[in-house]
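Below is one structure. I have some questions about it.
Apart from one protein chain that is not included, each protein chain of the complex appears where it belongs.
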Amino acid sequence: MPLVYLTRVERFNAAHKLWVDDWSEEKNFEEFGKCANKNWHGHNYTLLVTVKGSPDPITGFVIDAKYLSKLIREHITDKLDHCNLNLDVDFIPKGTQATTENLCIIIWQQLQTKLQNCRLHCIKLIETENIYAEYYGE
Amino acid sequence: MPLVYLTRVERFNAAHKLWVDDWSEEKNFEEFGKCANKNWHGHNYTLLVTVKGSPDPITGFVIDAKYLSKLIREHITDKLDHCNLNLDVDFIPKGTQATTENLCIIIWQQLQTKLQNCRLHCIKLIETENIYAEYYGE
Amino acid sequence: MPLVYLTRVERFNAAHKLWVDDWSEEKNFEEFGKCANKNWHGHNYTLLVTVKGSPDPITGFVIDAKYLSKLIREHITDKLDHCNLNLDVDFIPKGTQATTENLCIIIWQQLQTKLQNCRLHCIKLIETENIYAEYYGE
Amino acid sequence: MPLVYLTRVERFNAAHKLWVDDWSEEKNFEEFGKCANKNWHGHNYTLLVTVKGSPDPITGFVIDAKYLSKLIREHITDKLDHCNLNLDVDFIPKGTQATTENLCIIIWQQLQTKLQNCRLHCIKLIETENIYAEYYGE
Amino acid sequence: MPLVYLTRVERFNAAHKLWVDDWSEEKNFEEFGKCANKNWHGHNYTLLVTVKGSPDPITGFVIDAKYLSKLIREHITDKLDHCNLNLDVDFIPKGTQATTENLCIIIWQQLQTKLQNCRLHCIKLIETENIYAEYYGE
Partner (left out) sequence: MPLVYLTRVERFNAAHKLWVDDWSEEKNFEEFGKCANKNWHGHNYTLLVTVKGSPDPITGFVIDAKYLSKLIREHITDKLDHCNLNLDVDFIPKGTQATTENLCIIIWQQLQTKLQNCRLHCIKLIETENIYAEYYGE
C-alpha cells in the first residue's frame, strides 16, 4: 500500500511576547530584543499539518481534507486566532515561551490523539516570511 | 520628462485591537468580533510605499531605493515593529482605531513631508493575505 | 474626508472552456487553443474586490471587511466555487465567453448594487500566476 | 560523493470531479461535497518533481534542470494541462479518483522509468493554496 | 463598451550593474553602493504588461493572452533573459543606467508600437521582493 503525505494549511493571527518572569527587564531585552516588548506584538501565523497514510481505494483520500480542516480549526486555530498566546489559550502551559518551536510541539500534542485512520507526520508553523519551525513527534 | 512610480516594500509585526471606549463590551464584540479581544491579537504587516517622479538623467533613479528604505524604517517601521499599535506609537492618536484604513492615512501623514525631489503617491498596507488598504492622499 | 480603498480577497475553483457555438471545431481550436478542450479544464481563481470611501470616524472602517467578505461569498464566490462557469451559474449569460475579462464585468454588475456607504472601485480576477484582468466600471 | 536533491516546478490547469459510480448521488455529495459537482470544477495545479544524486564533477548538475523540465512536460504536464483528469488522460485508470494523493502516485509511476543517472525522490502536487500531497515511492 | 485591463506576466533573469563612466570609483560606490560591483550582480525580474480595451463580443478577449505573451517574449524577454543588461541588449542605449525605472520606460517604448486593437496601459517591473517600478507612458 503506497504511503502518501497530505498537508492542510490553516492560518491564525495572534499576539504574544517572549518574556521570562525570573529574569530582569534588562536580561529579557538582552535575550529577546524587541520580542520582549511588554505591550506585546503579533503575527499572521500559517500552520501546515501533514498526515500520512495510504489513500482509501474507493475515495482516493488519505484523509478528507475538509475533515482535517475542521479538526484543525476546532482543536487549534479557533482557539488561537485573534488571541494572546501568553494569556488566552488553555492548552499553552503558563510559563512556556510561545516560540514557534514550542508552539509546534504543543499543537502536535493537541492534534495527535484526534486523528483516525492516518497518522500525524509533521506540524510546521510559519511565523514570518523569514522564520518557521517543524516538529515530527521525535 | 517621463513619470515613473517606484515602490519600496517594508514589513513590521505588531499587536492591536479594535475597541471603542464609549461602547459596552457587547457592542464592541458585535461590531468588531474577535478583533475586540481585550488581550490583543496581531499581524505581520506589509507596507508598500510608492513615490512618483522622473528618473534622474544620470543615475536613472526616481529615488534611491535604499534611501527610501532608510526613510521608511526611520520614520515608520522602526516605530511600529514589535509594538502595540494602540499603546506604543506616539504618532497614532489615542482613540484612533488602528484599522488598516486609518494606518494608511497616518503613515502617509508621517512620510509626506520627508520626501524630496519626488512625491508620495500611495501608501498600501497589507494586514492579512485577504485584506489590504490603499491611500493616495486624496 | 480622506478617501481610502479597501480590498478583500476571496477565492473559488471552477471549470470552464472557451468555445463559440457558431464556429467549427477547427476554428475554435485555432482561436482558443487548448482552452477549447471539449471536456473542460479549470482554475483556482483569486478575486480581489476593492471598495472606496472614507473611514468611519468611530470604527475606522471604510467597510467591515468581514461584512464585505460575507457579501462577496453570498453573491459571488458561493455561486462560482466548484462550479462549471459555462453551465452552472445563473448570472453568467449563456453564450458569454467565461474569459477573465468578461467575468470581471459580470462580477461587477452583481456586486455594485449590494454595497452601501461605500462604492465599488475595482474587480480584479487572477486566473493563473501569469494572467489577470481588472474592471473599474468604466 | 555528496547527495543533493534538485526540484523542478511545473504547472498545469485541469478539470476534475470526485465521484464513485457505485454510489448514489446523495452518497457522493455526502462524501465529496461540492467536489462531486457533476459538471466538474478545476484547479491550477503546481507540480514539484524532486530527484536526488551527486552533482557531476564537471557540470555541477545532478540533472540538467532544462532536461528535467522537458521530461516532465513531455510525459506529464503536456498530457494533463487544459484537460479533464477523469476523462482525457490515458495513464489515469478509469475509476481511480483524481485526488491529489492518487495523482502523486500516478505521476511517480509515469516518471520513474524516464530518469537516468539520478533517482526520483518525491512528487509533490499542490491543488490549492491550502492542500498538497507528497509521495516518495514508499 | 466596457473598458477592461488585462495583464500578462513574463519573467527574465539578467545581470547588470549601476555605474556612471564619468564618475570615479569612489563616487560610484558612494551613490550606488554594492550595485556598482564591477563584476556585476543579477536578478530574477518579473515583468507585468497591462493592456486596456473592450472585450471582443465574440471571443471575450481584450487581447489573446497567448498572443500577448508571444509579443512580449519576441520583443522583450527573449532579448533580456540570461543577458547582461549593460552589454548585451541592442535596445538599451549605452550609458543609460539599467535601473528598474529606466527599464520600464525602455520596455514601454519597445512594446507600444506592436499592439493592435488595444492600448498599452502599464509596464510594471519587479526587481526584488522589495522593489518595483511602474510606467504608464505619461
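Going by the order they are written in, the chains are A, B, C, D and E; count residues from 1 in each one.
Here, a residue touches a chain if its C-beta (ideal position, glycine included) is under 8 Å from a C-beta of that chain, and two chains touch if they have at least 3 such contacts.
These figures come from a predicted structure and were not determined experimentally.
Taking every chain of the complex into account, the omitted one touches A, D, E.
When the full complex is taken into account, the listed residue touching the unshown chain is A:100, out of A:59, A:77 or A:100. Among A:12, A:45, A:61 or A:135, the one in contact with the hidden chain is A:135.
Counting the whole complex, the residues of subunit D in touch with the unshown chain are 2-10, 50, 55, 58-62, 64-66, 69.
Mapped onto subunit A, contacts with the missing chain fall at residues 18, 20, 31-33, 96-102, 104-105, 129-136, 138. Residues of subunit E in contact with the chain left out of this view: 11, 13-16, 33-35, 37, 39-44, 81-84, 87-88, 128-129.
Here is the rule we use: only the chains that are shown with their structure count from here on.
When the contact pairs of C-E are matched by residue number across C-D, A-B or A-D, over half of them reappear in A-D. More inter-chain C-beta contacts link the pair C-D than the other of C-D and B-C. Subunit D and subunit E have Cα centroids separated by 34 Å.
Here the spacing of subunit B and subunit D, counted between their Cα centres, is 41 Å. For subunit A, the set of residues that touch two or more other chains is empty.
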